[in-house]
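Removed: one protein chain of the complex. Kept in place: all other protein chains.
Letters A, B and C name the chains as they come in the text, with residue numbers starting at 1 for each one.
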Amino acid sequence: MTYSSKEIMVLAAARQIKNKDIVFCGTGISMLAAVAAKHIYAPDCMIFFETGAIDSKLEKLPLAVSDSRVMYGAQVFCSLIDSFCFMQNRKTGSNIVGIIGAAQIDPFGNLNSTMIGNYQDTKARFPGSGGACDVASFVDTNIIFMKLEKRKFVKILDYMTSPGWLTGFDSRQKQGLMTRGPSAVVTDMGIMGFEKESKHMVLKEVYPGIDPETIQENVGFKIDISKATQTLPPNSRELKILREKTDPERLILTKGDI
Amino acid sequence: MTYSSKEIMVLAAARQIKNKDIVFCGTGISMLAAVAAKHIYAPDCMIFFETGAIDSKLEKLPLAVSDSRVMYGAQVFCSLIDSFCFMQNRKTGSNIVGIIGAAQIDPFGNLNSTMIGNYQDTKARFPGSGGACDVASFVDTNIIFMKLEKRKFVKILDYMTSPGWLTGFDSRQKQGLMTRGPSAVVTDMGIMGFEKESKHMVLKEVYPGIDPETIQENVGFKIDISKATQTLPPNSRELKILREKTDPERLILTKGDI
Amino acid sequence: MISIETNQKAMCLEQAVQTYVKPGDHLSIGGFTVSRNPMAAVHEIIRQRITNLHLYAHSNGQGLDELVGSGAVSKIEIAYSGNGRFAPTCICFKRQIIENKILVEDYTNFQMALRFLAGSMGVPYLPTTTSLGTDIINKWGFDNKLRENDTKIAAKKLIVMDNPFSRNKIPDKIVLVPAINPDVTLIHTQKADTKGTTRIQGLTFSDVEQAKASKTVIVTCDELVEAGSLNTNPGANQLPSFCVDAVVHVPFGAYPTACFGCYDYDAPFLDSYRDMAATQEQFQQYLNDYILGTKDHSQFIQKACGERLEAIKANPETGYSDQIKRK
Partner (left out) sequence: MISIETNQKAMCLEQAVQTYVKPGDHLSIGGFTVSRNPMAAVHEIIRQRITNLHLYAHSNGQGLDELVGSGAVSKIEIAYSGNGRFAPTCICFKRQIIENKILVEDYTNFQMALRFLAGSMGVPYLPTTTSLGTDIINKWGFDNKLRENDTKIAAKKLIVMDNPFSRNKIPDKIVLVPAINPDVTLIHTQKADTKGTTRIQGLTFSDVEQAKASKTVIVTCDELVEAGSLNTNPGANQLPSFCVDAVVHVPFGAYPTACFGCYDYDAPFLDSYRDMAATQEQFQQYLNDYILGTKDHSQFIQKACGERLEAIKANPETGYSDQIKRK
């Protein structure tokens, strides 16, 4: 069965979600991945949004985290503050998995979703942190979505919106952040992880038909591609549910940014 | 028309409430005064409780601030935190009038509702601050209810639960409190205020038939009784509403502490 | 789509308390003076003779007093301990402090609420300006040694510091109150579903913050409904299922305190409790007769309330009862 790079990307992220997880996601493709996870792999996982909708029913795909479609049939309406408190509190914090995107990423998984240029002299502007910096600060398991492009995988960020592993090694803890940095970067060609000690980005998996060298060519800094394994291709059940149940209107699968 | 000292006391406090006021009150006689104010003098004042019931209907007299009778027909249910935030915020703070009681009061209107003895060696114990310290810290207009007794009006408190004018003059501001100290102490014999500069307690009004000297005899420190005027006796309308509408079951008027 | 974990949350009270409440735990109980005290759960703790508890309550009445009277509590942090007109100061609480049997740390209402909120937010403290200049700041019930020895207790009662954002010193000083993160929190509510979704009707007091701050949470409820059936009105629910560890169906679980919309406080019982708790000997007799001598909450209610049960049931329109004698 053929599939698009967007489809395998969504499924690759969705496969990482377990039934016990409480999934926090942003708009667009990260939301699609969360909903796909619930439909395909982890029916008991709960999805929640920074807007305070907890365990949303999601019969229709929302186009924003404030979409009325996150509200219908939810378990609880909380405040914005509550949403982030669930990440920090002793009971629920460790079960929360974040899925976020960004405009730029650096070798340690730090993210920019704010701007390009000098902060006093902006060349390009993105929406700003929203909840990205908060989820990157608070949760132990954070999955990042990025389209693989050299201008996105950069050595030095123009603006660090969300903390990854900062400058690697134990720099994150030294700054006072109490949780782990990102666990995976899911792209349209493969999946990156972070080296255990140095916390530098490494290639973990390549999608079927993709050459690891091609991945390196699209990354603006050197990464270890030597230990990458191949991602299982999507099977027909995964694709069928994704296409027919998760995004039957093809609102995200064929439109919208990664 | 004859009346009890409790009745004139309740009415004397209730007379101080205006339509624009947002009245915060505790349990017992302070609640009775607030409800009487709404029934007799200020139908548009709103009564709220630390438990978060805002603008309660109060068809029946509650026996505690958590009584279901504060909930029925209220305008909004807030959180405990919200209740105190209304006292502190820029818009609503200045319209809030507090009515609280205590076990001891000193010459500057500081209150004890915690304990008698040494804090490490308690001789008598009261419920603790509850919201009393908070309202005394946050509001500009605070009315205190006290039965006039020498053991209650003391030179030095065993424990200062709620701030009055502290040690007088500008000591309250110097400690960092941003609002005024108490405006009146309503007792069963008369009403005390605080001298403009020194903030020392003075006698403002005596109830009909009470000798100012008798008041001085029941206060454990010297107060200026020379400028006291006489309180207007309750008229029949006031008493009728108080008895027939505010506390027809005589739950507070004939029972319970002041 | 019902998971195994889901089904494990609905259990009997005996099991819930046995599983989640241990001697020496830092325990928090919900409710406020005469309303929604988690009485059934409190009584079960007394029946299981769990002791040396460090108790957090906001402004609790009956639940606090019975726990304290039974000897289950060694230390307590609180804003207010009273039972409305029935006991302006809780009776066993008063006695045990005077007899030096429990240690107390006094805070204000707003401070206790902020402390639970801080715990739920994962921050070490929250700032306020209440209590400046008072003995709430100056007098500490727990000394430094005690605080050093039990790391679950805040390192300091509170801290007064300068306002770092100050302009013209408004405000000048800030009081920082430390977070509370209880080991276990007990709340009683009108409704919950078998997954743990919890709906409190009427005022929530500090139950929601207490539960969210806690490592484990036991919810007792007057009505237990099917998983997901509260999702038709998410705005009326306060706790998501992932905050709750055990859900226990206990009709009249707040009795003798009130549960808005379900039943009123039992005024005659609360009046008689004042006498039954008047001395430690009398209170021990009360415990023997009413708590240890009954097997569960339904037997307790039979003994304590008997035929008055009909009278305390709430008028569905007003949420309280017009039948119960309150004088």
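The rule we apply is simple: a contact is a pair of C-beta atoms (placed from the backbone, for glycine too) under 8 Å apart; a residue touches a chain by one contact, two chains touch by 3 or more.
Since this is a predicted model, take the numbers as computed values, not measurements.
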Displayed chains contacted by the hidden chain, counting the whole assembly: A, B, C
Omitted-chain contact residue, chosen from C:202, C:240, C:253 or C:268: C:202
Candidates A:166, A:210, A:225 or A:242 - the one touching the absent chain: A:166
Selected residue (touches chain absent from view) among A:5, A:19, A:66 or A:183: A:66
Residue of A:138, A:153, A:194 or A:207 in touch with the missing chain, whole complex considered: A:138
Residue ranges of chain C at the interface with the undisplayed chain: 121-129, 151, 154-156, 159, 161, 163-167, 171, 174, 176, 178-179, 201-202, 235-236
For chain A, the residues touching the chain missing from this view: 27-28, 50-53, 59-60, 63-73, 77, 79-81, 84, 88, 110, 114-115, 119, 121-134, 137-138, 159-163, 166, 171-172, 175-178, 249-252, 255-257
Missing-partner contacts on chain B, residue numbers: 19-20, 22, 43-44, 46, 48, 53-55, 57, 71, 73-78, 81-82, 85-93, 95, 138
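Rule of thumb we're sticking to: only the chains that are shown with their structure count from here on.
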Category of the chain touch graph - line, ring, star, complete, other: line
Chain centre separation in whole Å, for chain C relative to chain A (CA means): 40
Mean-CA-position distance for chain B and chain A (Å): 56
Whole-Å gap between the CA centroids of chain B and chain C: 27
Touching two or more other chains - residue numbers and ranges from chain B: none
Contacts with 2+ other chains: residues of chain C: none
